[in-house]
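Every protein chain but one is kept in place in this view of the complex.
What follows is chain A.
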Amino acid sequence: MIQTETTPKPRRNVELVLIVLALAVGIGASALVSINSESGLDNDFWFQSSLLAVAAFAFHIVLRLRAKYADPVILPIVVALNGLGLALIHRMDGPGDDTGNNQLRWTLIAMAVSIAVIWFLKDHRILRRFTYISLAASAFLLLLPLIPGISAGEILGARVWIRVGPMTFQPGEIAKITLAIFFAGYLSSNRDLILLAGRKIGPMQFPRFKDLGPMITAWLVSIGVLVFQRDLGSSILFFGLFIVMIYVATSRISWVVIGLLLILGGGFIAAQIFSHVAFRIDSWINAFTPEVFGRSPGGSGQIVEGLFGMADGGLVGTGLGQGRPDLVPFANSDMIVALIGEELGLIGLFAVVMLYLLLFTRGFRAALGTRDAFGKLLACGLSFAIALQCFVVIGGVTRLIPLTGLTTPFLAAGGSSLLANWIIVGLLLMISNTARGPVDTTPMVNKPPATSSNPGAPKPVTAQTPSAPTEAVKQQ
């Protein structure tokens, strides 16, 4: 590996320019929607657009103050996606619907929480101290929707919501983060043990049975989510998250093989036992048979209507506000990808998917750049989770794989998902700050970071000479 050392550059001005572009996308889309509706460019439009812009610039300023070496592309991408999502949700709002405004409120809350995470946490390595607390929190969050009184009951066949005052909330979205923190903490501490022990069969080294413990635990959690919450999407997401993190921790492909076998086995059994899983698979394979199309619940009407919409959009789309996404159930949440395909066309949808690709790529970049194993695992896990979530949702909508009820990050209507994903962005920004910042030579493990005179830098810079990290990376 080439070891180069360049002076770290904050690149906050690049970020500022990109944020302006991102706001142009979101607010431009919102303007089109408003012009097409009866209200026109009214006060609501200007007020909402200003709020989004102010929030984005505030976030930018916080990064200047607290994480000045953070990746300059991540925040603009997310602002663009979130802004576009707001416009699309607003577009689907009928008279009296408040989903668009609600989404804006949640956006502001989520950005505020994300800012708070960056401001107060200062360094992601502190999270490592909360490894087992995170495990407990994950269990607690996942159990919440099953507790009578708090649970919002079964909504659309899944038991994943809780009631908070007048609103519903999906604690599983937050559990995604706490589980990633637990896996990162556990694996960064125990990877040597898992790595060294094991039996070699053929070209692959298989782990000892007792080291399989966490794998089995993750599998059971995923199956538990599937069985008790009836949430196939989250189940896949949790397990995929775990597999990628244990693979990155050990570099052993055997873990991936075992994991995939467990998924296939679990999935096969689940399809035999649970009607909701069998329905999903049936309406994927036989989407175009009349019985399946007309079946309710569990029919393929939703996915087929989405496909019709996307086909109608074709290459360039019908234009924002010109399509008929009202024919597609949940066009502003689960099926928002179909809405984009219909009205913005293949070109628009490709652009959106490309944004996600850039986003998770920057996340992986942060994982490569940061020097602590915990940070690498966390960044990698969270980035992969974004990629996997997009794959499961968009693959489901395009009938590549069975449709499951996951949200499209930052785009789909839903407060819990927004909150969780903005926190993930906050964490990725922090990790990228250490990755891109001046080289840090303080011990990595289990020490709280010393306070620095320069709050924008991730760690006190004690030496400008190249240190000899085990894995040096090229700085940008």
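We take it that a contact is a pair of C-beta atoms (placed from the backbone, for glycine too) under 8 Å apart; a residue touches a chain by one contact, two chains touch by 3 or more; residues count from 1.
Keep in mind that, in the parts below, contacts and distances are computed from a predicted model.
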{"item": "Among \"PucR family transcriptional regulator\", \"Penicillin-binding protein 2\", \"NADH-quinone oxidoreductase subunit K\" or \"Nucleoside ABC transporter membrane protein\", the UniProt name of the subunit that does not appear here", "value": "\"Penicillin-binding protein 2\""}
{"item": "Touch with the omitted chain, as defined above, among A:L307, A:M335 or A:L429", "value": "A:L307"}
{"item": "Candidate in contact with the missing chain, chosen from A:L141, A:L262, A:L388 or A:A413", "value": "A:L388"}
{"item": "Interface with the unshown chain - residue positions in chain A", "value": "244, 247-251, 288, 293, 304, 307-315, 324, 327, 341, 345-346, 349-350, 353, 356-357, 360-361, 364, 367-368, 373, 376, 380, 383-384, 387-388, 390-391, 394-395, 398-400, 471, 473"}
